[in-house]
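Notes follow the structure.
Only a single protein chain was left out; the remaining protein chains are all shown in position.
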Amino acid sequence: MTDHSHDDDLKHADHAMPKPIIYTATWIMLLGLLFVNYLQSQYLDLGAFNIVIALVICLIQASAVVLIMMGVNFHSTLVKFWALVGFVWLMLLFTTLGDYITRHWIHLPQGW
Amino acid sequence: MSIFELQREGFASQRLAHQFEEINQQNECYIVGMWTFLVTEIMFFGALFLILSLYRMAYPASFEQAHAVLLVSFGLTNAVILISGSYFMTMCVRAKMLGDYRMTQLWLGLTLLCACGFLVVKSFEYASEFKDHHFPGPSFHWETTTPGAYTGSYSSQFSTTMPANAVNSAAVSSTYSAPVTQNLNMHKRQLFFSLYFIMTGLHAVHVIIGILIMGTLFFLIRYRHPSVDDYMPVELTGLYWHFVDIVWIFLFPLLYLIGKQ
Amino acid sequence: MNIPFIPVQASTFASQVDAIFYAMVGLTIFFVTIISLMLATFVVRYRRGSNVDRSNPTEGNLILELTWSIIPMLMGLGIYVWSTRPYAEIYNPPANINTIDVIGKRWMWQIQHTRSGIRENDQLHLVVNQPVKFDLISQDVIHGFFIPAFRIKRDCLPGHYNTMWVTPNRVGKYYLYCSEYCGSGHSEMGGYVYVMSPEDYAVWKSTGQNRQTEASESAVEIGQGVFQKFGCANCHGRVNGVHAPTLYGLYGTQASLTNGTSPLVDANFIRNELINPNGLVVKGWPAVMPSYPIGSDEGDISESNLLDLIQYIKSLRGGAGVPGETVTAVSASQPVKQTKVERAVTVNGKLSKGSSTQNGGTGKGLVK
Partner (left out) sequence: MSSILLRPDNLHGDTVLDEPNYLNWKSTVASWLLTKDHKRIAVMYFFSISFMFLIGGIAASGIRLALVRPHDTFFSSETYDKMFSAHGIIMVFFFLVPSIPATLGNFLVPLMIGAKDLAFPRLNLLSWYVYIVASAIMLGAVAFGGIDTGWTFYEPYSSIYSNSNVVAVTFAVFLAGFASIMTGMNFIVTIHKMRAPGLTWFRLPLFIWGMYATSLIMVLGTPVVAITLLLVTLQRMFGLCIFDPSCGGDPLLFEHLFWFYSHPAVYIMVLPSMAVVSEVIACFSRKRIFGYEFVAFSSMAIALLGFFVWGHHMFVTGESMYAGMVFSLLSFLIAVPSAIKVFNWSATLYKGNVWLSAPLIFAIGFILLFTIGGLTGLFLASLAVDVHLNMTYFVVAHFHYVMVGGAIFGFMAGMHFWWPKITGRLYPEGWAIVTAVVMFLGFNFTFFPQFILGFLGMPRRYHYYAPPYQFWNDMSSAGATIMAIGFMLPLFYWAWSLKYGEIAGPNPWGAKGLEWTVPSPPPSHNFDEIPLVTEEAYDYKAIHAAEIAGDYSHLQFDHPFAEAKHSDKPTNFEEH
């Protein structure tokens, strides 16, 4: 293997990065959503929608972290692709629930 | 107005590893590599979330009773701590990119503090749960302190503190005072607490790994070690740390908040 | 030397399965022949140095590609449709057929005929041309209830009832296997299925080749004993109970629960309701039902008794919504033979051992 410890190997990357205010705003938004989630869970009973609300808030929070804090929005298509793959495959795993849900469906009549 | 500021001049230099041709290729490789790793982490935790949702669908009542005993204040504090840690981490990465060692150290120190704070809160929470014998297994034990765990006019006369194995055959045939009640419901809650401990435990393991990595980085940066001339180690640690944060963003409502109403 | 190639067909299901199987064997031979011929021809004809025409070698052909993707796909879809139908039918037993409860445990099959109450171990006697339904459960690990001659198989899960049904149509003696690995006795967990003519079956039943025959009641009767013994009757015994909903006419309907769901009342529902009553509270009733452990410890409801209890609940048809009708009305038509019920209910697991010896311990019957 060749030795690469020459000075000309120290290189500069091209990089554009968001201004810090973007990060700060994201942080405040995340905390805000967290408290919305908390307050809703403590004081507002929406029955079956509780879990929907909680999950929607989580998804918004997670997207904010992924897109802004992890910088996916500012990266190449390939990085975006892999971030998406993670989500899509998780959904695929969750199709397992389909087995459990359809187990109680009424069976087909005889001679269908 | 652009949200970007283009940074080119003040950038820290990077060293090119032998297998790469140019620096942008190297950076992109590291970022994509980290993301493929995070995808595996998503699937890793995803399976646990699947198990949680499935059992929650199967045993809503038992699970809600068990949800109810988790202390929201601990979870909420930890959520705030982790989200703030995430924010400090982004600032740290930014400072490192700009080659600002002093600020890098400051933000990284803050992130480390958050991480340790998380563990401190978590340890108090675990301690209280161990004290209440909520850890599954032979010593698992259930004391309902939450109102509404058993509704109905007959519930008050049941002893709700029966140990798991105290099934008395003599009592089986008696009319209403059926101590067997507690036995299997207790099992369902064991199911919940097994999941709770595994999920938060694995998350805590990730936090500990994060602390180890960040601690190492902190000292390397403190002593200007050449291996951290490049901002990539900090950037990758950042990605990892954000992922740990995201897991908690989902864990917190799904374990602590749902079923509180 | 007698070399077996084809398993016996002993159920109506078997001929359907075999038809598909042979069709697929045909397809396999067809495709393997095509591929082998292609490979052999090309390798020989275009071997290095052979003097043949190699002009205009092709590098791809869309029509050809589509041909050999679409034709096999259509063949596959044809087989899919063909073979899905019998599969769906196993899930849909005809109404009112005889049910046989099967309990798998390491390493034996405990079989309970619900109509006659006959219990056997590692043996199953059936009447030819009479459809039977199997309710399967396991007491420990996952087992697989497999009768090759019938071409049926279903896993016995702990904690969940699986069902299937079959119509045996050929008199004979067939193997019964455990198909899901369950430990060191796995290969010895099995026995024989006897399909008999109605006359032979009647003789077998009356001559007491099975010790339990003359002593048994139907599963409904045993189940009623269980119902009394565990105190179920105290709350659920009346049509308009004070503390609990009635069980008359309940089986097969949809329950309306406080958690917003309305599951079908079937064997698994009853099982879950016993284990986890607080999780499945019926609307309009207090959540006061105690839960009952199912197992083989003292005081537990055994898997065997639970199956009987389910048969009993299933039998509670009449009187739904008719005020004033009580459980005694049913008891009158199905008198409780108290002593026998007690015996069948109280022995838990011992029952099986006794009859196992009686039958000569067919557990190792496979090994001659």
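Brief remarks follow.
Should a chain be cited, it is by its letter among A, B and C, assigned in written order, with residues numbered from 1 in that chain.
In this section, contacts are C-beta pairs under 8 Å (C-beta built on N, C-alpha and C of every residue); 3 or more make two chains touch, one makes a residue touch a chain.
Please read these numbers as outputs of a predicted model, since none were measured by experiment.
Taking the full assembly into account, the omitted chain touches A, B, C. When the missing chain is restored to the complex, the residue among B:47, B:103 or B:213 that touches it is B:47.
Touching the missing chain, out of B:114, B:191, B:211 or B:234, is residue B:191. Looking at subunit B, the residues touching the absent chain are 18-21, 25, 28-29, 32-33, 36-37, 39-41, 43-48, 50-51, 54-55, 58-59, 62, 136-138, 184, 187-188, 190-191, 194-195, 197-198. Within subunit C, the residues in touch with the undisplayed chain are 1, 3-7, 13, 16-17, 20-21, 24, 27-28, 31-32, 35-36, 38-39, 42-43, 46-49, 51, 53-61, 64-65, 68-69, 72-73, 76-77, 79-80, 82-88, 90-91, 106, 140-142, 144, 146, 148-149, 151-155, 157-160, 162, 175, 177-188, 275-276, 295, 364, 366-368. Take subunit A: the residues that touch the chain left off the picture are 1-2, 78, 85, 89, 92-93, 96, 98-103, 105, 107-108.
FYI, only the chains that are shown with their structure count from here on.
The geometric centre of subunit A is 43 Å away from that of subunit C, both derived from CA atoms. Every residue of subunit C that touches subunit A in the complex is listed here, in rising order: 85, 88-89, 91-92, 94, 260, 263-264. Across the complex, subunit C is touched by residues 48, 104, 106-110, 112 of subunit A.
Subunit B meets subunit C in the complex at residues 59-62, 150-155, 158, 167-176, 178-185, 188.
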